[in-house]
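Working notes for the structure below.
Complex shown without one protein chain; remaining protein chains in place.
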Amino acid sequence: MDKKNIMTIDGIPVEIGGEKNLLELIRKAGIKMPTFCYHSELSIYGACRMCMIENEWGGIDAACSTIPKAGMNIKTNTDRLRRYRKNILELLLANHCRDCTTCSNNGKCKLQDLAMRFNITGVRFPNTAEQPKLDDSSVCITRDSNKCILCGDCVRMCNEIQNVGAIDFAHRGSKMTISTAFEIPIAETNCVGCGQCAAVCPTGAIVVKNHTQKVWQALDDAGTKVTVQIAPAVRVGLGKKMGMKADENAMGKIVAALRRMGFDEIYDTSTGADLTVLEEASEFLKRLQSNGNIPLFTSCCPAWIQYCEKNYPELLPNVSTCRSPMQMLAAIVKDQSGNSSRRHVHVAVMPCTAKKHEAGREEFKVEGKPNVDYVITTQELIQMIKESGLLFNELEPEAVDMPFGTMTGAGVIFGVTGGVTEAVLRRLSADKSKGALISISYTGVRGMKGVKETTVMYGDREVKIAIASGLKNASLLIDRIKAGAHYDFVEVMACPGGCVCGAGQPFAETKVRENRGKGLYAADKMCNIKFAEENPLMMSLYNGILRGRVHELLHVDYSQAHGKEQE
Amino acid sequence: MLKTRDDLINVRSVYGKSLGLQTKKILVCAGTGCVSSGALEIFDRLTEILKEKKVICSVTLEKEPHGTSVGMKKSGCHGFCEMGPLIRIEPQGWLYTRIQLADCEEIVERTIIAGEHMERLAYQKDGKVYKKQDDIPFYKKQTRTVLDHCGQIDATSINEYFAIGGYAALEKALFEMSPDDIVDEISESNLRGRGGGGFPTGRKWSQVKRQKEAKKYVVCNGDEGDPGAFMDRSIMEGDPHRMLEGMMIAGLACGASEGYIYVRAEYPMAVSRLKAAIEQATQYGLLGDNILGTGFSFRLHINRGAGAFVCGEGSALTASIEGKRGMPRVKPPRTVEQGLFDKPTVLNNVETYANVPLIITNGAAWYKQVGPENSPGTKAFALTGNIENTGLIEVPMGTALKEIIFDVGGGMRDGRKFKAVQIGGPSGGCLTKEHMDLPLDFDSLKKAGAMIGSGGLVVMDENTCMVEVARFFMNFTQNESCGKCVPCREGTKRMLAILERIVEGKGEEGDIDLLLELADTISSTALCGLGKSAAFPVVSTIKYFRDEYEAHIFEKRCPTGNCQKLKVIEIEAALCKGCSKCSRVCPVNAITGKVKEPFIIDQAKCIKCGACITACPFQAIMEK
Partner (left out) sequence: MNQTFDFTVVDGIIDGLGRKPSAIIAILQGIQEHYRYLPREVFPYLAGELGISEARIYSSATFYENFSLEPKGKFVIKVCDGTACHVRKSIPILERLRKDLGLSDKKATTEDLSFTVETVSCLGACGLAPVITVNDKVYPAMTPDKATELLKALKEEL
């Protein structure tokens, strides 16, 4: 170890390795420092004051906002610090709803966790807080200010990462709240339903809407056929919570679990993604050849669609008319049982909260009934598995059902940023060899970077591609496009990292998110078919159910839908 | 438009001459205090009468005067707000107090035309008449250097500022000094920030100067929010150019070409005077591009606060200028590295900038003659509360507390006994009798567990309940907490609730310990300086007046009789004639009795409104 780079934490020498703050270093040293308001992706807010440390002169500093320097000697666990932390927790709890057992965040709550860790056994102050109204207006999230500790994580996420700004701080001092403008219901704001606020919320103040009850009801009803589709990202999202490795592909076990719960037919959304690849690639080629509405923006991400509708309606003609994989598959599944007299409920298991909104959009209803009846998130799936009492780890993996049970690696990688682009590139590539596959993966489409760019050749035409994940990154990219930068194809995913990091997934730190992406690439490798157009099911669909109905079942024109809404 | 150094020297001499021709002057105090008691009407009336009487008078300085005249001036705050509206008569140096419109004619006839002193308008104390302003004890013990111009020249005129040598410091800095020289001179002078912390100004400037960024800012903190402090307001209103000059020199020294002045919302007159001053300086070319042909450019903007005490904290202030919520942010980065718009920023308060021209003109050695070695110069204080002379004062740093209270302040009002003085507002602490000899400077106060803050001195007499004072400050801090960090937002709320309980007679055993425990948590863990000091008034009142807390908590008694809810109203049976008047006025039917027999108050019902006391024709009801 280089002596110049050593500092002391709780008496133990620790090497400073370029950590941007003391907190990161302390955590690297294996100490679980308590925090509410620190997230490595967000700006440092420094408000919860839980990560206080004592320096060698007896001064108290916040670790999150102290830069580690060689020779520093700090302590993280002294009598004083414990006292302060307990007092801060007590002060927070004094205003807080303490009905933990009935809170939807029970067991996932940081406040609950820290109160337990620091052995808070009583609160000396009366709870005088007014009971604010629950904001139940959104189909994606529920806001309960009563449980808010004002750490500001949601505000920074909504503003800094997503550039939406639906919520912010309001008022000040002890009257401070997190609020929409004029406290209007969140559904009436520019919220896009990405749910990232709920993902970072340490308590139950913002939670994802839960629709499991409706699914159970449908399953219990003998007169109802219940089908389900599972999105690519889900299979790598629940592993850790179920005692598996973070990137382990749990698809087979999920299928088995769903079948045990009583789902009649189980499909893989990757199949829908294969359809999307084919449709989007051909749409892109058409536009490229006619030079119409280029760049083409992808349309799979419902939060991005809402963001575009609310902020850049002028760009809607550039958005692909392809329905999302979920909606393509749902349209076919529902259409197929169209003549049956039995009630048919179609459920989608998604890593996403915005899908709950997409499911309810008018465009995706047939005779007033939605093609996707309920969307549940990965977390809700976990809850259903637990509720059903199934021992997940002991389930034998099972395969999805026919007739829509074949899919390709192209569809699977939709769940990670750059995946849609890579799948389309595979489709466009004339060379279908293994070497071609590998070279496509090295064009710069992979990786967790917020904005990726690449140029590929299509025939003798140079095709410029940009990939953005995180809506702030998307808006920066759009600014550049408006300023004259040229791209032919732009993939946008609202959640940083893509669907694997969706707000419906169990919350994970950066490292775990990366692993999830790797998990999907591994799943791709396991697929014997890598090209969407080689999926034998596609042929039969295009020759069968889709004949003459491609537009009706697989496409949607958001620019027109938006126009109508405006009227 | 001044294009060269000679132009500036010339304009100074022209207006100097013009001012010299005003052999007589009437300086009407146009500070907020006197204006609110009608000073501007008096100014107009005096001017009118002078014209009627055909006395040649000049309201503005003329470039080519036609001979001697009487100068009519709206001056900056004279400081003796208690006695306003004030006027000062030159050349005699007489001070007239509490002028009424009806006095104006007599003033012109007797004093201006005939040169007589009007004793009835002079300040009188203990049977003694004080003719000259400088002889009045309130002024005699002061050393007015920063506030020197206030009361001497017209606050609204740049020409008057020129006439007495204005912008000479800027001139010297521009033509005779390098930026390093300026920073060295300021460092050498040991000037320390007057905003409260006492950080060495020279060190701050050199840190900003060292930054490599092309864009830097000079920011003036005029968000004087401490209740009971108004020094900065008086400078902004009374001598705006001195402060602007200080900011320009800071810009020159640190390599900044743009400055912002953040003035709190409650000071509309300071804003309008500063705006006018900036306009005048711009017209003369002292602000703008290529100032006096030197290539130095500097522009100034004014931002008005919108009502948030916390914006006096540096990072909250810059956030507010940027259009955001005024919430302090974590440091590092420090303001000198990334301040306003994330650029290196010199942030000083009004009084600090006003000191700069003095140091540049006269040199650091001159400056250090006054005050202690470690905190030289003078300090302006706002003297308020239960004291005879309230107002704005300036004394050498290190002046003992007793000199300020008894010599300058004239002692306690109504002959009451001194109890404590709250220094530094809601962030400060209280000083008591034992601190009478304490020199008021940064280091001595810090040692005594108090702080100079921005310089508000609120003097309290024996009738002041210290628990109530602590509650008052905690209520203030709690209202003004930005809400960002948990200890300040939640901790002050809980401390306030406990204090409210105590003054209402519902204090419990353990409350004092709980207050101290919360205070320790807040002071150690709060995010910003305001939060860290939020509990100081409570800690310091507990330290010196613990017995008062205990009386409230254990005996349910307020030793000063100040706490309404702890008062006991009783009927003296011997005096009560049983007329039943009290019973009839009592709003809560707490008084009962048989007519012609002594009545009784049910203490459990009584809300201590005092209606019965007023109603009793026999003075039989008393508050205890």
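Letters A and B mark the chains in the order given here, with residues in each chain numbered from 1 onward.
Heads up, the rule we're going with is that a residue touches a chain if its C-beta (ideal position, glycine included) is under 8 Å from a C-beta of that chain, and two chains touch if they have at least 3 such contacts.
Keep in mind it's a predicted model, so treat the numbers as computed, not measured.
Listed by label, the shown chains that the missing chain touches in the whole complex are A, B. Contact with the chain that does not appear here is found for just one residue of B:Y96, B:Y139, B:F162 or B:Y267, B:Y267. Among B:G196, B:G339, B:P357 or B:G391, only B:G391 touches the chain left out of the display.
Considering B:G166, B:G425 or B:P487, the position touching the chain not shown turns out to be B:G425 (whole complex). If you put the hidden chain back, the residue from A:H39, A:R172, A:R426 or A:R446 that touches it is A:R172. Across B:P65, B:G84 or B:G314, the single residue that touches the chain missing here is B:G84. Taking the complete complex into account, residues 32-33, 35-37, 80-82, 84, 224-230, 233, 265-268, 303-309, 320-327, 341, 382, 384-386, 390-392, 422, 425, 456, 458, 460, 464, 472-473, 476, 479-480, 482 of chain B touch the chain not shown. Although one chain is not displayed, its contacts with chain A can still be listed: residues 159, 164-172, 179-182, 189-190.
Here is the rule we go by: only the chains that are shown with their structure count from here on.
Per the touch definition, chain A reaches chain B in the complex via residues 44-49, 52, 60, 62, 64-65, 67, 80, 83-84, 87-88, 91-92, 94-95, 124-125, 128, 149-150, 152, 169, 171-176.
Note for the complex: chain B touches chain A at residues 308, 325, 327, 329-332, 478-487, 489-494, 497, 514, 517-518, 521, 524-527.
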